[in-house]
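Note that one protein chain of the assembly has been removed; the remaining protein chains are unaltered in position.
In order of appearance the chains are A, B and C, and numbering begins at 1 in each one.
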Amino acid sequence: MSAADDISTILSSGIRLTVPLAFAACGEYLAERAGTMNISLEAMMLGAAFGSVATASATGSATTGLVAGVLIGLLIGFVHGNLAHRLEVNTFVVGLVLNALVLGLTSFLITISSFDSHQVSQVSVPWLRDIPLIGHPLFVERWPVYLLILVIPLTWWLVERSRWGLELRAVGEQPQAADVTGIHVNLRRRQALLWCGALAGLGGAYLAVGEVGSFNQNMTAGRGYIVIAAVIFGAWRLGRTLLGCVLFGLADAMRLALPALGLTLNSQLLVVAPYLLALLAMLVFATRNREPKALGQPFVRGST
Amino acid sequence: GCASNDATAAKAPAATAGSTSGGGTQAGQPDVNGDGKVVIGVLSPGDINDGGYYQSFVDTAEKYATSQGWTLIKRGSVNTSEALSAARALCQQKVDMVALGASELRDAIPASEEPVCANTAWYVPSADNIPQTPKIMLSVDDANQSLLAAGYAAGLLLQERGDTKAGFITGPEVDFTTSAVRAYRAGIRLVIPDAKVVTTFTGDLNDSAKAKEAMQAQISQGVKVVYPYLGGATNAATELANANDVYTLTPGTDQCASTKPKFDVSVLFSPGDYFASALESFAAGKLQMGVKKVWQLGVDPYPTVKLCGDKPEVKEKLDAFIADVGANKFDPAAEVKRLGS
Amino acid sequence: MTDDERARELTPPSAPALRLRGISKRYGPVVASDNVDLDVHHGEIHGLLGENGAGKSTLMKILLGLVQRDSGTIMRGETPVDVHNPQAAVALGIGMVHQHFSLIDALTVWENVILGDTGKIDRAAACRQVEEVSRRYGLPIDPTARVDRLSAGERQRVELIKCLRRDPSVLILDEPTSVLTQAESAELFTVLRHVVRAENRAVILISHKLAEITAATDRVTVLRKGKVVFHSETSATTPPELARQMVGRDVSLRAEGAALGMLPVDGAPAPADPGTGTDAAAPGTAPALRLRDLTVTIDGVAVLSDLSLDVAPGEIVGLYGVEGNGQSTLGDLLSGLVLPTSGTVELAGRPVELDRPGALHRAGLGIIPEDRHSSGVVLDMSVAENLVMKSIGDVSGRGFISRRRMHAIARRLAAEFNIVTPSMDTPVRSLSGGNQQRVVLARELSAGPGVLIAAQPTHGLDVGAIEDMYQRLRDAASGGVAVLLISTELEEVMALASRIAVISSGRITGVLSTGEATAERLGMLVGGVAA
Partner (left out) sequence: MTASSPAVPSGTGRRLLRHLNPGPYGWQTTAATVLALLVALALSSALIAITGGSPAASVQALFQGSMADWTAWTSTLLYMAPLLLVAVGACVSARSGLFNIGQEGQVLIGALAAAWVGLRLAITGPVLLVVMLAAAALAAGAWAGLSSLMYRLRGVNVVVSTMLMTFVAQQVVAYAVNMPWLLQESRVGNAPVSPQSNPLPPSGLLGSFGEYPDLQINGGLILAVVAAVLVAVAITRTPWGFRLTMLGRNPLAAKHAGVRVNALGGAALAISGALAGLAGAVLLASPVGVNRLQPGIAMNIGWDGLLVALVARNRPLAAMPVALLFGVLRSGGGFLAATGVPSFLVDVVKALLVLAFVAPPVVVALVRRRRSSDRTAGSRREATPVAEEAIA
């Protein structure tokens, strides 16, 4: 095996590990820009992973499963949004409870059901796949991966260029002022959570019916938190957030591939690496200026 | 600890509330507590639907209990810190037997001495790390033996393919996984002295995506036999191996009948197999507390290593090896020490 | 109120743009709006006056859908409308320039301006519109600047542009001038006049400054305790009359008038109380407050440079300057919120270790901070707690706070300083601005300070409260306290201080006694020209 092949293998693996993170990161990024620190991301991903496998098994179509995953993410986003930004239940309470709920529910449901394995099909782009080194990793992928090409610019455009995004940013920065201006703060936050739910759902569903082809208990294994770390690492900028995802994905790929190449690394250190990196990024770069000022703060009209 | 003198025993509400008359509580019959029905309570530290190691335990219990018309209470993913209270709660449900799914839950054992569990049989799997107490039945096996044999089988398959590179994928890097690696490696080297065994720790027995990536990486490096020593992620990883014509071994259970995924070697050291035989004695009223049953490779039906495919020569060599171990022709522990690192 | 006054109400210039009938709103026991009737016509600037807490803001918030009325009707023209949220108000052509919370710091000017619109974003068009509006009304602004980089005056401009761009037929301004310099205020009124005369809009202007009201409005309505108590053509009334209607009694518009934007008619701004009017610290008496070479550099910009100033016991020194010249920073520094890069602060001849929290307070410095909401009071704590906030040690014994003692002190101070509050346990948030300011003043003076810093002490206060504040500052001075009055209101400084130090670009450009101070000389000093 040549070194180029090794690199290509690691890249492929890194991309596969990155994709679910990247989808969810686009969602979390948008939600955080609107001021919600969405802890229930894990629930969204896990619920969607389960829903996609169940649906794929029932309908025989992995694509339908993917859609179902998105719907489940939306549902969880809807529940979170209404509890946190309509009923004003503390968003962390909502997140923690939803995570527990979805973990319990999916773990339970998987015990009383069995599913056939389905995976979405692979698309390989002619010519491009023959580019050395990166050709295979980038251009031989399961088709939802190419959705990222849509989702990333769309998210960017929504936040940075659309009116909706302008209002989201206002809501995440100074909700009181946004309210006075006539923006329905909590509605925007709920909408942001829906977007987040849909994308986290896509990420979770991709993990299940794209990568693995089946569901097992707690299969997201904390990816939601990694994504939150990535958004922090990225200092609330989409590009850097995605860079964070790639970094975490590649690091995992290296960790999983290096032993096969004859190298070993300390595993605890590698598990904490994303969190340490996020902390480090916050310490080294002055990210406080970038943070949405109202992140995590509920909006109640009239309170200062 | 709580002394189980008469006074407290009388006060223990749930334990004595039944229609137990006198002291007829001993292991003469499966209905140990004499309430007219047989209830088995199983506690497992792992995911009892992982399709592997942990599941086999409850599956066995379930199958047996159903066949006998017994009731089974199973509780999976018991946090080790909660083992004791979980066991007590089971006793309060008037189970006739408390069965622990793995030795991680040994912290529940003190409950066996408590009045609440007075009329209960206890089945405890052990790896020789749990002291015998009067109220429990220990079921001991030596992981070195089965993993060494598994490695031996892998070595034979490698040899057959004319290859020298084997793989091992597991979750966290903790003692039970690292010692498994050592035994497995030693087994392979008994066949191919210069064999190379690559080991990947994914960090999580259930993270299918990472297990698959680890498998992919090993496959790319030309590894032809991989042991997915995993939990919930086993199947996902094995399916990938199947697709690449890589031999795999099962982590504990007999999966030779399975086609999707397909395994090439079944390594049987699952607690379920031991438990099944314990349940048989239990049904016959012969299960004794305060004793230890040691399971010996090559002597007892379990643990053992079984070839799934049809390779008579390999099978012959493997069986011979297992018989040798059973006959104490050599010391697995010493071999592991010698060849494992 | 009386028939006489009703009679003065002339036929309106046109059909009312906005008509309020019987609007009521109560907050628990407080009636913030009591059966208010109000007509606002196209082509007029309608002044809305009232003491602090009279219910002006509440009424406007009702109009804007930010607060829901308990009863009453709002009519646009002749049709009753339902304004249940700000969007509805915008749809009805009602726009408001708020004083707080209306611009998003992290966004640019054009983004802020189009915030609240609908439809696609067109950056080029938005910038063009901003430029157009800013040209039309003479409000120069860079549409691509980030709002947090703008000065108070510029922000006000953005607010106006944002509001005017939507082409409102009714424009509401709630105390728009309290953070503006005189020049900026003048600019604003020019714009408003244009808006009304040339474009026939209706403007509601809320202000405490009687001079502004008399100069700028066509008609005026006075609220007291939520009720409309007075209504008139502006030309048919006088400032003293308005002041009397607001407070419900006669007010001496002597020095107090100053803060309301009127110099006494007889000119010469004599120090009100000769007792405090010593020209400078008498030689021999050490200054109570001595600032030496204070330099504060923020982000590489010297906000204060080598500022030195002495204040003697018993004198009031005014520090006068235009917003953005370092006054606020000096206030922050003397509140312990900012550390100087170099220089010293001496109190009673002893240098203060500024980096020790509370050192200034312990050394006997009291301060009425500029922004009482953000640093003067804790809005969600009770009146009693706010009153003892700085001397919490004094009301506690054996490690515990004595509520009895706390309440006793609070009640004494509330009585002494005429703080109107339902109870000592009422959160300060629900007091009116004037009473909140009294809470701060009471707390600071009760500590028996040797030096009192009063930063913009009458911002947002009504005439009665100003009268009271001035009297208390003078009393403090005559009691031997050295008072440093930091103010952007020339008249206020002239009325209170015996010496005036002028600050410009972080430097003291000159110190004059009130006698020598003329508008021209001060103007030159403010402009940075030494006189």
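Convention: contacts are C-beta pairs under 8 Å (C-beta built on N, C-alpha and C of every residue); 3 or more make two chains touch, one makes a residue touch a chain.
Fair warning: this is a prediction, and the values are worked out from it, not measured in the lab.
*Asks:* Under the definition given at the start, what are the shown partners of the omitted chain?
*Replies:* Within the full complex, the chain not displayed touches A, B, C.
*Asks:* Using the touch definition up top, pick the residue from A:F78, A:W143, A:W164 or A:Y225 that touches the left-out chain.
*Replies:* Residue touching the chain left out of view: A:Y225.
*Asks:* From the list A:T18, A:N38, A:S57 or A:S107, which touches the chain that is not on show?
*Replies:* A:S107
*Asks:* Per the definition of touch given earlier, which of B:K74, B:K135 or B:K293 contacts the omitted chain?
*Replies:* Hidden-chain contact among the options goes to B:K74.
*Asks:* Hey, which of A:L83, A:V120, A:L148 or A:L199 is the one touching the hidden chain?
*Replies:* Answer from the full complex: A:L83 touches the omitted chain.
*Asks:* What residue numbers in chain C mark contact with the hidden partner chain?
*Replies:* Touch set of chain C with respect to the missing chain: 27-28, 61, 66-68, 70, 335-337, 357-359, 361-362, 367, 369, 374-381, 385, 389-390, 392-393, 396, 399-401, 403-404, 407, 423, 425, 427, 429-430.
*Asks:* To test your reading of the contact rule: which positions on chain A touch the chain that is missing from view?
*Replies:* Its contact residues with the unshown chain are 37, 83, 86-90, 92-93, 96-98, 100-101, 103-105, 107-108, 111-112, 222, 225, 228-229, 232, 268-269, 271-272, 275-276, 278-279, 282-283, 286-288, 291, 295-296, 300-304.
*Asks:* For chain B, which residues reach the chain that was dropped from this view?
*Replies:* Where chain B meets the chain not shown: residues 2, 8, 11-14, 41, 71-86, 88-90, 92-93, 103-104, 107, 114-116, 126-129, 142-144, 172-176, 179, 333.
Here is the rule we go by: only the chains that are shown with their structure count from here on.
*Asks:* Once the contact rule is applied, which chains count as partners of both chain A and chain B?
*Replies:* Expected: no chain.
*Asks:* Out of every possible chain pairing, name the one holding the most C-beta contact pairs.
*Replies:* Greatest count of contact pairs is found between chains A-B.
*Asks:* As a test of understanding: of all chains, whose mean C-alpha position lies farthest from that of chain C?
*Replies:* Chain B.
*Asks:* In angstrom, rounded to a whole number, how far apart do the mean CA points of chain A and chain B lie?
*Replies:* 36
*Asks:* Just the number, please: Cα centre separation of chain B and chain C in whole Å.
*Replies:* 77
*Asks:* Express in whole angstrom the distance between the two chain centres, defined as the mean CA positions of chain A and chain C.
*Replies:* Those two chain centres are 48 Å apart.
*Asks:* Which residues of chain A touch chain B once you look at their complex with the stated criterion?
*Replies:* The touching residues are 1, 5-6, 9-10, 12-13, 16-17, 20, 107, 110-111, 117, 207, 211-214, 216-219, 221, 252-253, 255-257, 259-262, 264, 267-268, 270-271.
*Asks:* Note which residues of chain A are touching chain C in the complex, please.
*Replies:* 161-163, 166-167, 169-170, 173-174, 176-184, 293, 301, 304
*Asks:* Along chain C, where are the residues that touch chain A in the complex?
*Replies:* Per the stated touch rule, the residues are 66, 85-87, 89-90, 98, 101-107, 111, 114-121, 373, 379.
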